[in-house]
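Before I ask anything, here is the structure I am working with.
Yeah, one chain of the complex is gone here, protein chain that is, but the others are all in their spots.
By letter and in written order, the chains are A and B; residue numbering begins at 1 in each of them.
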Amino acid sequence: MAGVSLVRVSKRYGSLLAVDRVSLEIAPAEFFVILGPAGAGKTSILKMIAGIEEISEGEIRIDGGRVDVRASGDIDAAMIFENYALYPHRTVFENMAFPLKAKCRRGAAVDINNRVAEIARRLEIGGLLERYPAELSGGQKQRVALGRALVRNPRVFLMDEPLSHLDAKLRHQMRRELKKLKESLGTSVIFVTHDYMEALSLADRIAVLNNGRIVQVGTPEEVYFSPENTIVASLFGQPRINLVEGRILVQGERIVFSSEDGALVFPVPLRLKSRLESQKPERVAAGIRPTSVRLVTDPPPGAPPVENVLTEPSGNKSLQHVRVGRVSLSIVGEPAGAPEGRDRLFLDVAAEKVLYFDPSGNRIKES
Amino acid sequence: MPLKSRPSRPSTDSLFILPALVLTIGILYPFFLSVYYSLTDYRLGSAAVHFIGLRNYIGLFQDPAFWKSLGLTVGYTIASLILQLGLGLAGALLLNNDVKGIQIARSLIILPLMMPPVIAALMWKIMMAPNGVLNALLGLKEFGWLGTGATALPSLLVIDSWIYTPFVTVILLAGLRSLPQEPYEAARLDGGSWWFVFRKLTLPMLKPFIFVAALFRTIDCLKTFDIVYATTKGGPGDSTMLLQVKAYFASFRHYSMGSALSMMLVLWLVVFVMSRILVKFWLESSKSALGK
Partner (left out) sequence: MTMRAERRDLKSGIKKAAIYGGIALFLVFALFPIFWIFLTSLKTDKDIISSVPKFIFSPTLRNYKAILFGVKAAGTETSRPDFILYFKNSLMITSGAVFVSLAAGVPAAYALARFKFKLKENIAFTFLSFRFAPEIAVIIPIFVIYRSLGLYNTFIGMILVYQLVTLPLIIWIMRGYFEDIPESLEQAAKLDGYSRFAIFRKIALPLVKPGLASTAILSFIFAWNNFIFGLVLGAKETFPVTVGTLGFISYESVLWGQMAAASIVTILPEVIIAFFIQKYLVRGLSMGAVRG
């Protein structure tokens, strides 16, 4: 049970700054996800915590004690690698027993056989103990890697995109199992991924990383509904949030958003009214989630007509791509697709749910 | 904040490389001694050693025998390269077909390479004797291939090629087998002739391997010793007196170590320069073969 803190940690590879003064506080027993695109620096951070990489600047502490100056073996963190890193020349049993046989752990009285058997049972790989990694499937290898990390009862679990090499179905299944495990573990987990759905489903809190910098840290709700900027907003959601360039107009009592060409106009949310009224930014981007807009045949006043409706059925929902004036939008709607008939279709925006971003990409919040 | 680095165990870490390093220094010391001796008038058995600067080298460059030897060595190397790269490529192309029994052929072709060059040279010496089987097969009577001035060096070339063409073949075959198949499938669809495909596709992609083979063959040919010593010992006359052979006799027949070493250091320089050039070609061709 240990909390992990990173204090202004940086990592340089030659002249490349891969990690830029990252500071994080991870609570004990928290499932913490670091989310970011490839190359964002996530794996470097994990490796620095594990002691596999040297830190260029800053400090890392586990349970209050500095670990960036200690040897990997002393840190008491376990890591699951992206391609599992199982020892190919050893059986599953030997792979899982390996951490327990290290010299530094010899002293502790642990019955290796029992411990491995118990963990294997929990992960349902008891029957595979005599096999070699080459004979296992992806999902099985993943569990062995998990088992190898579990036998040590470490203070911190580090997971480097462990699910990315599994096929979609297996990935969902493993996600459920990780969630179950998370409850029973009680240890801090630092989980790195580029898949936002994994992040939303597993995390207690998420840190969004981009170009080596922390962009936002928050709960899944916070990062989805209250993204700090367009980067975070674009990261979550499939299809991506619709970002429409435009400006704020005052029409008498009403304050509205208008797209560049004026084709798309709708009122701003009440909560932002005063903020946008007083400090009126000329240009803004409106973030319209594909789920916050729909097509109707019977439009409310002011709803613009749409053109070029392209429908992509996708099982339990359907994607529609439409145009309003010069603006392209993606809409996620009911499986029935566009409303029946040859009637004209109109865009109905749930104006209260729209997010607004200033020209530098930061979200405009109520003051 | 002061930056501390993680504790490793420098003592055990350096142990990894220490033994090899010790051996290396043990070998480097003689190298430096060579350079020193080449600047002296050291003769084996004489107690007096005097520093004479570059006199050995000057003497060397004024000695027509040296230039002849150098010329023979370089010429021999170039001829070897041409012959062995050509034949080796042909062999590799032939062995690159998955016909029945090809595995056995590939294993057999390397046998000449596996035996000591001295032994191979002795074998050919027996075959090239005036009453040897070579003459019998060619229908010649009593011709001494290794004993006749004009044919001695070419005969050594034949022996050298017999031993080392398989080397080139093995390397080029590995290269051929590592080439991606897609460009060939595309070319076949486009209907290119075999020669066209070979020139435009195979050869450029094979270049790195050709240069690797050329590198090692150049180095070894410039240093030829075993084959010559086992057969002609530099003769007849000095028609096969390649540089390293000459240096051997200078040291252990005439005992003039100083001048022998100056010869060797010149040779070393030649080897070094040729290697640098070939390595450069190799690196360039590697990059372009990968399309960078």
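The rule is simple: a residue touches a chain if its C-beta (ideal position, glycine included) is under 8 Å from a C-beta of that chain, and two chains touch if they have at least 3 such contacts.
These numbers were taken from a predicted model, which means no experiment stands behind them.
Novice: The complex has one chain that is not drawn here; which of the drawn chains does it touch?
Specialist: For the complete complex, the undisplayed chain touches A, B.
Novice: Consider the whole complex, including the chain that is not shown, and state which of B:21, B:140, B:186 or B:203 touches that chain.
Specialist: Final answer for the missing-chain contact: B:21.
Novice: Which of B:90, B:187, B:201 or B:289 sits in contact with the chain that's absent?
Specialist: Residue touching the absent chain, from the options given: B:90.
Novice: Which residue, B:82, B:110 or B:140, contacts the hidden chain when the whole complex is considered?
Specialist: B:110
Novice: Suppose we count only contacts with the excluded chain; which residues of subunit B make the list?
Specialist: Missing-chain contacts on subunit B: residues 8-9, 12-13, 15-17, 19-24, 26-31, 33-34, 37, 44, 90-91, 94-95, 97, 99, 102, 105-112, 114-120, 122-124, 126-127, 131-133, 136, 162, 166-167, 170-171, 174-175, 178, 209, 212-213, 215-216, 219, 222-223, 225-226, 229-230, 243-244, 247-248, 251-252, 257, 260-261, 264-265, 267-268, 271-272, 275, 282.
Novice: Name every residue on subunit A in touch with the hidden partner chain.
Specialist: Residue positions of subunit A that touch the missing chain: 47, 50-52, 72-75, 77-79, 81-83, 85, 87-89, 98-99, 102-105, 148, 152.
FYI, only the chains that are shown with their structure count from here on.
Novice: What is the distance in Å between the mean C-alpha positions of subunit A and subunit B?
Specialist: 58
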